[in-house]
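What you see is the complex with one protein chain gone and the rest in place.
Now for chain A:
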Amino acid sequence: MIHKRLSIVGIAGLIAISSLLGAGPAQAREPGEQAEPPRVELVLDVSGSMRAADIDGETRIAVAKRAFNEVVDALPETTYLGIRVLGATYPGDNKKTGCKDTQQIVEVGPVDRNAAKDAIAGLKPTGFTPVGLALREAAKDLGDSGSVRRIVLITDGEDTCTPPDPCAVARELAAQGTKLVVDTLGLAPDEKTRKQLVCISTATGGTFTAAQSQEELTDRVKQLVDRAAVPPPVAPAAVTGAEDCQSAPLLAPGVYTDREKIGEHRYYRVPVQSGQELRASVSVALDRQVSRDYGVLMKAATADGRELVRGSDAGSGRADVLSAGLRWSGDEEPSPQASDGADDDDQPAVTTDVCLIVSNSFASNTAASAPGMPLELSIDVVDASHAPDAPGLGRGWLLLLVLGLAGLVAGVLAGWLTRWWVATWREN
């Protein structure tokens, strides 16, 4: 009796403990390394059109100035902010001169609030709208320090200095160096302005906002600056995929960025040991106007081109990225294409180079798809999971029937045995 009770209490305890342990949090996010402070530059259009008094009965520039002051007041201490203006100084008609009219009035760095406000207060709507040039200069202002760079462009009218087309400039800037995001805000934008700003923000993975009141403008700029203050947990490393598997770069677990043209195939290699599982995911960003239907495919293959597994996704309509992912473990089949193996017979740790092939089926009218579409690759190699054994516990009426019958038979047998044993004992 006591034994029975003890073991039952033990089982109860085990169940309770195991269920408590099983419910522990499974997610552990690594905090990003805060080496570089986030950098933001506000680019404000101070061209002649900003004099229009159509936002709550006030001029656009007055509204923008007040919004800027509020943003400067609410700025997080850790964020480096700069301010650049365009069309602020040249009042003439010479397009050539007017289209070079852009200055940085607050340098990117820890913000001196009063100096920034003074600089904003002195602005007068004046000249042309060289958006492309201003973006290029703003990217230079932010430098290439490795942290995420963010430009907030606030304008009320389309670029009056094309070429260069500001959208092409934005795509070109996004393709070089560390990640650059351009968020655009249109002050009471007309159709052309809106299209241009949407194009700029799409090209860099930013957002477009149409601000119709000071409150909307202030709230949105604050939100964008706050967003910049929370950098992503990782700065992806740049890598260039190859055209075939042999020359493909060998990747360690981590996050990478690359660019892939429409219809291009990019190859990467990942070394995977036997007993390990490869996990890979890819996201291709739609940074331009693309045709309605599209897809992305990632294949894992051996060095000689035999497909192992694929991940794919397709979509249609608006989207920012299209992603696919795959898992593969070489547990079941030892590969003959081992590139490197330990000689130890006891632990044959065979390393297979798995080729990852990323391809897409986008179509776009955007001319000269020169910089490819941004591609984000996330690679991980973990221990392989083993296929489960048969369950240790049972379930169902059949189980009860079998156990009940077995008990019955055992009871009858035990009874007969006891009877026979008692009988023989009595006889002796």
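Keep in mind that, in the parts below, a residue touches a chain if its C-beta (ideal position, glycine included) is under 8 Å from a C-beta of that chain, and two chains touch if they have at least 3 such contacts; residues count from 1.
Note that contacts and distances are computed from a predicted model.
For the omitted chain of this complex, the UniProt record lists the protein as "Peptidase", which is one of "Molybdenum transport system permease", "Malonate decarboxylase acyl carrier protein", "PQQ-dependent catabolism-associated beta-propeller protein" or "Peptidase".
Summary of contacts with the chain left out: across A:Gly127, A:Gly186 or A:Pro371, the touching residue is A:Gly186. Within the complete assembly, A:Leu400 is the residue of A:Ala53, A:Ala74 or A:Leu400 that touches the hidden chain.
In the complete complex, the hidden chain is touched by one of A:Thr59, A:Thr162 or A:Gln273, namely A:Gln273. Hidden from this view is one chain, which touches chain A at 1, 4-5, 8-9, 11-30, 32, 186, 189, 191, 194-195, 198, 205, 207-212, 216, 219-220, 223, 226-227, 230, 232-237, 239, 249-256, 271-273, 276-277, 279-283, 309, 311, 313, 317-321, 323-329, 339-340, 351, 376-396, 399-400, 402-416, 418-419.
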